[in-house]
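A single protein chain has been omitted from the complex, and every remaining protein chain is retained in its original position.
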Amino acid sequence: MDLGRYAAEVISAWGVSLALLAALVWWSVRRDRRVRAELERTERDHG
Amino acid sequence: MRALLTRDLRLAVRAGGGFGLGLAFFLIVVVLVPFGVGPEADILARIAPGILWVAALLAALLSLDRIFALDHEDGSLPLLATAPLPLEMLALAKAAAHWVTTGLPLVVAAPLLGVLLHLPGQAMPWLLVSLALGTPALSLIGTFGAALTVGLRRGGLLLSLIVLPLYVPVLIFGAEAARRGAEGLPAQTPLLLLAGIGLGCAALLPFATAAALRVTLR
Amino acid sequence: MRALLTRDLRLAVRAGGGFGLGLAFFLIVVVLVPFGVGPEADILARIAPGILWVAALLAALLSLDRIFALDHEDGSLPLLATAPLPLEMLALAKAAAHWVTTGLPLVVAAPLLGVLLHLPGQAMPWLLVSLALGTPALSLIGTFGAALTVGLRRGGLLLSLIVLPLYVPVLIFGAEAARRGAEGLPAQTPLLLLAGIGLGCAALLPFATAAALRVTLR
Amino acid sequence: MPVLTGVSFRLAPGEGLVLRGANGIGKTTLLRTVAGLQPPLSGTIEGAGERAGYASHADGIKPALTVAETLQFWADLYRAELPEDVFELFDLADLRDRSAGTLSAGQGRRLGLARLAVIGREVLLLDEPTVSLDAFSVKRFASFLRERHLARGGIAVIATHIDLGLDLPTLDLTPYRAAHDAAGGSDEAFL
Amino acid sequence: MPVLTGVSFRLAPGEGLVLRGANGIGKTTLLRTVAGLQPPLSGTIEGAGERAGYASHADGIKPALTVAETLQFWADLYRAELPEDVFELFDLADLRDRSAGTLSAGQGRRLGLARLAVIGREVLLLDEPTVSLDAFSVKRFASFLRERHLARGGIAVIATHIDLGLDLPTLDLTPYRAAHDAAGGSDEAFL
């Protein structure tokens, strides 16, 4: 795989984008987990 | 509506009311730019129309949070809202008062400040016309933004964030008209578009403002 | 003093508190200038250091009125003033909280915004250093101005008017350092002067601020 | 989230009602709802709205206006005449040209109440009107309500913690406190 | 412009004083002067200053902080411990984690008063502390003052229009009202 002249650009663009996507997914999933746990606790206490 | 307008104007003129301060801010931004950019006359002349427009916009912006926040804090707003005056009219009166206290002085002062930035003489009328057409739209849009953020304690900067993207078309057409005027190009098209935006805002935004006020009041 | 600092930071981070909004304002001013001035890259590059400094200054300025006004309105200020904490310390804590919530984010964001204005790469470090040295002085001076105007209802624009002339030296040296950096000239002298101003402000202004507070409180 | 349930009253011209209840029971909420400032979660409000004048905990006083200008403004806004005697009635004659920002707490409150006499609304919704007033001013305000407002066919709903010396029917809100499983409220859909 | 002249009192530990007087007589002014927030035109204040805690008409409540955070902040600032029982004492236990902006008028006032129990000052200067409080809360506050504050050697000066049910000496300010031609004030030099 030879990216030639544009290796730096292509790799950094892909790197940043995939990192942003991963961060978005990770953040959404983590927040969902937390809220689920919190809801379970609240339902146990006040349900 | 007359009563409200005169009250707001009177409040603005009283000590601490903010009349003339928007103007002073406009002046100060225009004065600061040469300190930042450097004193070369040709560059200043080149960027003068744009800077004047941006400064006018910021001066309008900075006074937006006065529109409703003061009335909200001291409890006048619910009383105004239950007065025999449609909320749309209240919105319009507030925007009008804002324009008279900030937009109008800016239009009047612009020629003076243009000189400070070496704005070419032939650009002056275009700058004035574009400001006169554009600033009412700025007041109307700003009133809408102020209504959105009125419940929030000192939502001043949030207000800026919300309002500035809405200001972009006005700024582009206004500055473009002034710039074309400065270069001796025809500037009718942007001016017409600017007038169109102003009319559209006057016709539609008071309803959005009133809707927002209804929510923030409850 | 720690308690006060953490309270102010916590208030700033809470909903509607204004953290990050100063930054957003910085961003927005930088975005607006090309709309006003036009999109040509060479002109933008030429005025970039100056505009970035003016924008940083305005962003700091806009958040000044939060420093004391909120505490004044809800009656906290007399209570803070009678706490076992010298007023000078109160002033310093307030300035520090203001810098952390506005100055610091500006320094961090400046490189990104430099790109928007086509700021040449070699100018970047100089811009950063000058902002890092200059913004604490802006916060200290601003706290003083806020203390002077705290009694006045919504003295926001008056505050700008009072503070801006005090900002001029900082702006001149800061922008000069960034501009020289951009052109590859030596920039040590303005940076040294900037650092000197910062230290002087930190040493002396808290006393002036405390004195102003004593007057505005009575 | 519901605060009160099942409250219901109906007032004929000339009648008044005193709302009582512990702090946080929902007096302010009820008055604001009747004034049309917030929608009721369920139930209906009839006949108030355009005819109501509401006086909240805050007085809506602009420090920069004088006492006379403040009252003139409210009269204009409600398209009413400024009654000649309102300054005497609320003991504001001496303060007529003082800027409202320099009033003491009780003087400011009197100005806030004077507004009600100016706007000429039939239904007055008063939230703790006598806060900060001295005993003399309280008596004076009570007699204004009795002789000027109610006697002329007005209606008044008054939330208060202290006795105003008016012999009006009293509604204690305590029994209406919303039970925990009460329906209503925007969060309801999520339960 | 002088408001009051010739007022003089001296309180020993454990003593309290109730200030009375019509609206605008100068109670707030007097309390602010004693608290050191404004200088007296003439005369001296002794022994207050660093030892005084002042509660004004406004409560200094930040809507964005919760009730518990508010009290913790004041405790930290005054380098005091947050007393365990302050929430019960002022009936705030249920509201502990509510953001202060959503409190009702009386609940907010209770929070403002709770601050006084937290900062541990010996001299309390209270400006109409029971405004907006219901009868039960007033009693509760009075017993806090009597049993917790005065009993432990504290001092309290209280401006109020309603009776708190405390048997404290009362100072009526009416006789001290400054005559119109009284001397004093910064304009003096030009006469």
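Lettered A, B, C, D and E in written order, each chain numbered from 1.
Operating definition for what follows: a residue touches a chain if its C-beta (ideal position, glycine included) is under 8 Å from a C-beta of that chain, and two chains touch if they have at least 3 such contacts.
Keep this in mind: contacts and distances are computed from a predicted model.
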Request  = Pick from "Heme exporter protein C", "ABC transporter transmembrane protein (Oligopeptide)", "Putative aliphatic sulfonates transport permease protein SsuC" or "Cytochrome c oxidase subunit 1" the UniProt protein name of the chain that isn't shown here.
outcome  = "Heme exporter protein C"
Query = Among the options B:A109, B:L138 or B:A208, which residue touches the chain absent from this view?
reply = B:A208
Contact with the hidden chain (one of B:L5, B:L116, B:A132 or B:L166) = B:L166
Note = Of C:V31, C:V100 or C:V168, the residue touching the omitted chain is C:V31
Message = Under the stated touch rule, tell me which residues of chain B contact the chain that is not displayed.
response = 144, 148-149, 151-152, 155, 158, 161-162, 164-166, 168-169, 172-173, 176, 189-190, 193, 197, 205, 208, 211-212, 215-216, 218
Key: Absent-chain interface as seen on chain D, which is shown   = 1-2, 22, 174, 177-182, 185-191
Task = Identify the residues of chain A touching the omitted chain, counting contacts across the whole complex.
result = 1-7, 9-10, 12-14, 16-18, 20-21, 23-25, 28-29, 31-32, 35-36, 38-39, 42-43, 45-47
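By definition in this document, only the chains that are shown with their structure count from here on.
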Message = My parser should flag the chain pair with the most contacts; which pair should that be?
response = B-C
Query = Whole-Å distance, chain A centre to chain E centre, using C-alpha means?
reply = 53
Query = Using the average of all C-alpha atoms in each chain as its centre, how far is it in Å between chain B and chain E?
reply = 44
Query = If you look at chain D, which of its residues touch at least two other chains?
reply = 57, 64
Remark   = In chain B, the residues touching two or more other chains are 16, 70, 153
Ask   = So in the complex, which bits of chain C are touching chain E?
value = 2-4, 7, 10-11, 14-17, 70-71, 74-85, 217-218
Ask   = Which residues of chain C touch chain B in their complex?
value = 16, 18, 21-22, 24-25, 28-29, 31-33, 35-38, 43, 46-47, 49-51, 53-54, 57-58, 62-63, 65-66, 69-70, 73, 152-158, 160-161, 164-165, 167-168, 171-172, 175, 179
Query = Quick one: in the complex, what on chain D touches chain B?
reply = 32, 35-39, 50, 52-54, 56-62, 64-65, 69, 73-74, 76-79, 115, 119
